[in-house]
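Just one protein chain is left out here, and the rest sit where they should.
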C-alpha cells in the first residue's frame, strides 16, 4: 500500500488542528488533500490564513460539500464538538472513513457524554464502529474501525504514562492524581480575552479544578485498560507557552517495586512503539524535546522514602495530542506504515 | 516604633534576592541600607549592576566588613548556602538580628540538613534562637528570635495552602501530593546553560523528582504544625516565565466535608492576615495576580465525585517566596506594622 | 498643596490603562478615586475584574453619571477615541480638569485628526485650552491647561529621544527614521485573534508600515519643537512581551559632533527631569529597566564611520506611555510635587 494515494477531506480547517494537519500532510507521501471546508472562510486560500503554508498548498477553503467529501477516502473533522456526529452516517454510507479530532465519539457512555458536552448524541448506533484512536493501546480496534475518535490531548499524555503500571498490577486503582499542564494553543484560535498574549504571558494558573471534560474520557479508558474502575483526580493548568503538554502522574504502589523495575516495565511496554520514547533512567523529558513532532516522551521515578510512582509524560498537544495522532490513525486505517509522514525531528531550541 | 530607622546590611547582594530586597527597601519608610557587600563586585555601584535602581540608590557594593555589619540593626544574607552560618555568631554577639534568605537555618534536624546540603552545620547551638520565618504560622517565634530562617519558596506556597486543613484535622496525613511550578528566576542569576533563554523558553519540565531540598524542610514544618509525621510527595516543575510560583496540593479527606466548609476553613485561617488572600469560591488564582507583590493567593476545591481536596496556591517566588517575606520578617522583628513597605499592587497585565 | 486630596473620576476603566491607573493611584497619597465607570461592567467590583487590586479597592464599576463626575477635581478618560470629546465641555463647565488617555485632543490640526481617526471632532473650540501632556517638553502649557491630551506611547518615547538634538540644531530635519517596538499590552484588552498568546508569542513583526496614527501626532509636535517641518519615517513593530517599548531613532548629523558632545546635549536636556534618565555613555537601556515605573531611559550613539546619530529610548508603554504619564500630568495640574505616587522601582528581573 505504500504507493497508494489517500484522498483526504478536512472539515473545518481554520483552527490550530486544521493548520497542523495541513503542515503534516504536506510532507506525507501518500496524502492528497482534495478539500478543506470552512463556512466562514470559504473562498480564501488556506495559505492566506496560514502563511506558513505559502508554497505548499494552492487549495482554498470551500463550503462543505457532501459530494466532494463522499469522494474522499478519509475525512478529518477539525471542528467544534457536535459537527462530526451530524455528518458521520452519510459519509460512512459512502464508504468514507472518519477521524474526528473533536470529542463526538470519545466516550462510549452516552449519558456521561451528554452530561459533559451538553447535547444529545446524534448517532449512538454508530458507536460500535468507533475505535478510540490511541494506537499504542487500541491499535487492533483502529484497524477495523470505520470511525476514529481521536483522543483528547490530556488523555493521550496521561493514558500513555499510567496504563503500563495499571496493567501490570503494580499500582493501586484509587488515589491517582494527574497534574496536567498545557500550552495555550490548546485553547484554540477563537478570540478570547483570557487567552490574549497580554493576559496569559508570564503567568501560570490551574483551571477546571471543579471538573474537566477530559476526566470522564480518561476514567472510561482507564477502566477498560485496568479491568476495573479507577479513581483519578485531574487538574489541568495553563503554561505560558504556545505548544507542549506535560502531565505528572502520581500513583500509589500496590507492592514494593524498585525504580529499576518500574523503568523496565515502561521500556517493555513501549519497546516496539515508534512514537513513545522512554527516557533513560535518571533523566526527565521537557516539552521542547517533542515540539513539532509526534513523540510522547516518558520518565518514571519512585521518590525516595515513599510509596509513590511518579510519571512525567510530555507531548506536543497539537501533534501527538491532536493532528499528528490523527495522521497516525489514518496510517493505521489505510494500512500504511505507521510512521509515514510523521518523522519530523522536534524543533530544539 | 513607626518612625524608627532600621539600619540594614545586606551580605551578598548580586543575585535576584539581593536586587529584590533593594527594590522593596527603596520604598520602606523605616529602612536605611548602610551596606551591601559583594566580594566579586566590590566597588561597583548597585545601580550599575541593576539599572532599575538608578535614581534610587547611590550605594556601591563593598567588601564584607564585620565592623560595618556589626553596626547594623538587621543583616540580610542573600548568599549561597553556608555563608550566614559562618558569620552568625559574631553578628549575634554584637546584637545584630539576622535574616538568612538561604537555607542555613531552615531545618532543625541537623542530620537531615547535612544530608541535603552536603556540609557540616557551623553552629548547631544557634538553632534554639532561630525562628522559621513564615509569619502566618510562626509569628510568635519570630518576634522573639535572634535569627530568622527565611523559608524556601516552595515551602511558603505549600505550607500556607496545606496547614489549615491539617490543623483542622480534615485531611489525612499520608498520601499528600504537592505539584509545584516555579518561574526561572528561582534558579538564580548564575550563568548556566540549562537556564538560558534559548533553553527554557517555550518549554515545561519536571525536575528534582528523585529528591529536592525543600522536601525535608516541608516535612519538618508540616510535622510541627500537624502534630504528627506527614507523608508528602513533592515534584517541582520549571515554567517558562520569570517570576511566579503555583503549587497544586492534593490531600485526601479524612471525613466528608463540603466545598463550602473547606472554603470557610481557609477563610477563617487567614481572616486577619494581610498577605494571604483566599479567592472567592469558584475562582482560581493566577501567578500574575501576585507579581511584584507580597501576597499569597489561595483557592480550595473538592472535585466532584472524589474524596480529594485540591488547593491552588500562588506567590511571587522573589517576593513572598524570598525578599518580601524577609522584609515582612524584619517588620515583625523590629516591631513595625507588618505591612510597612509591602503594599505594592501586583503588576497586571 | 501636599496634603490636598484630589477627587478623581475614571471613565471607562476596564482596559489596561484603567487598571494601571488604579494600580498607581493606590499608592498616591493625595488621590481619592470616587468613581470608575463602565457601561458593560457596571456593578462589578473592580477587584473582581482585576484581582491584583484585591485588598486595595472596594470600588465597583458604575454607570457613567455626569453628576458624580462633575463633583471630581480631575477626570481621566481611559476610553476609546471619541468619548472624551463628547463629555469634555459639560465637565469643563463644572470646573473639572480632564486628562484624556485616548487621542481626542492630541492633534491640533483638526483636518489631520479627522483623517486619521475617521470622525468629525466634537469640540474644536476646546483646543485652545488643551495642552499636550508631555511634561518634559510642555510643562508650562500643562500647568495652565483645562484639558490634557495624554500623548501616545510611541510619541512619548520618540519625542523624548529626538527633540533635544533637533532643538540644538545638531541634526537635519529630514530623513529621520524611527523604528518603534511595543509589547502586546499596547493593543488593548479587546478579544482579537491576532493578539492571542498562541499567535503573538515567539514571533516578531512590523505592522502599520503604510501609516500609523501616531505619525501625524509626532510630526506636529516635532514641527513645534524644531520650529520647522520635520520629515519622519515611522514603522512600529510588535514584540512578544507584555509591557515595554523601545524606539531606535536614526537622525543625520547637520555638523560634525562627537559622541561625547551628543551625550552632553542629552544629559543637559534632562538634568532636572525626574522621569528621564540618560544612561551612562557606552551603555544601552533595556525595557525591563523601566517595567512598572514611570521612567524613560535614553542612550545616544554615533556609530563609527557614518554621519548618523542613533538614540535608543525605552519606556513602559502602560506607565510613562499611558497611565503613569497621566498621573504625572495630574500632579502638574494640581500643583503637587511631580513625582508624587510615581516612584515605583522597575521590576527586574
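When the chains are written out, they are named A, B and C in that same order, and each has its own residue count from 1.
The rule we apply is simple: a residue touches a chain if its C-beta (ideal position, glycine included) is under 8 Å from a C-beta of that chain, and two chains touch if they have at least 3 such contacts.
All values derive from a computational prediction rather than experimental measurement.
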| item | value |
| --- | --- |
| Omitted chain's touching partners, listed by label | A, B, C |
| Candidate in contact with the missing chain, chosen from B:4, B:42, B:119 or B:198 | B:198 |
| Of C:119, C:191, C:209 or C:268, the one touching the omitted chain in the full complex | C:209 |
| Of A:157, A:185, A:252 or A:312, the one touching the omitted chain in the full complex | A:185 |
| Touch criterion as defined above, residue of A:81, A:106, A:291 or A:308 at the omitted chain | A:291 |
| Candidates C:45, C:80 or C:349 - the one touching the absent chain | C:349 |
| Interface with the unshown chain - residue positions in subunit B | 16, 183-185, 187, 189-193, 195-202, 240-242 |
| Touching residues on subunit C - with respect to the absent chain | 175, 177, 179, 181, 183, 198-199, 201-207, 209-211, 231, 233-235, 237, 239-244, 246, 248, 250, 252, 282, 284-288, 291, 299, 301, 303-304, 306, 308, 310, 312, 314, 349 |
| For subunit A, the residues touching the chain missing from this view | 16, 19, 22-23, 26-27, 48, 50-56, 185, 189, 201-202, 242-243, 274, 277, 279-280, 283, 285-286, 288-293, 295, 297, 318, 343-349 |
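By definition in this document, only the chains that are shown with their structure count from here on.
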| item | value |
| --- | --- |
| Cα superposition of subunit A on its sequence copy subunit C - rotation in ° rounded to nearest 5 | 180 |
| Rounded Å distance, subunit A centre to subunit B centre (Cα mean) | 39 |
| Geometric centre distance via CA averages, subunit C-subunit B, whole Å | 36 |
| For subunit A, residues that touch 2 or more chains besides their own | 183, 198-199, 201-202, 240-242 |
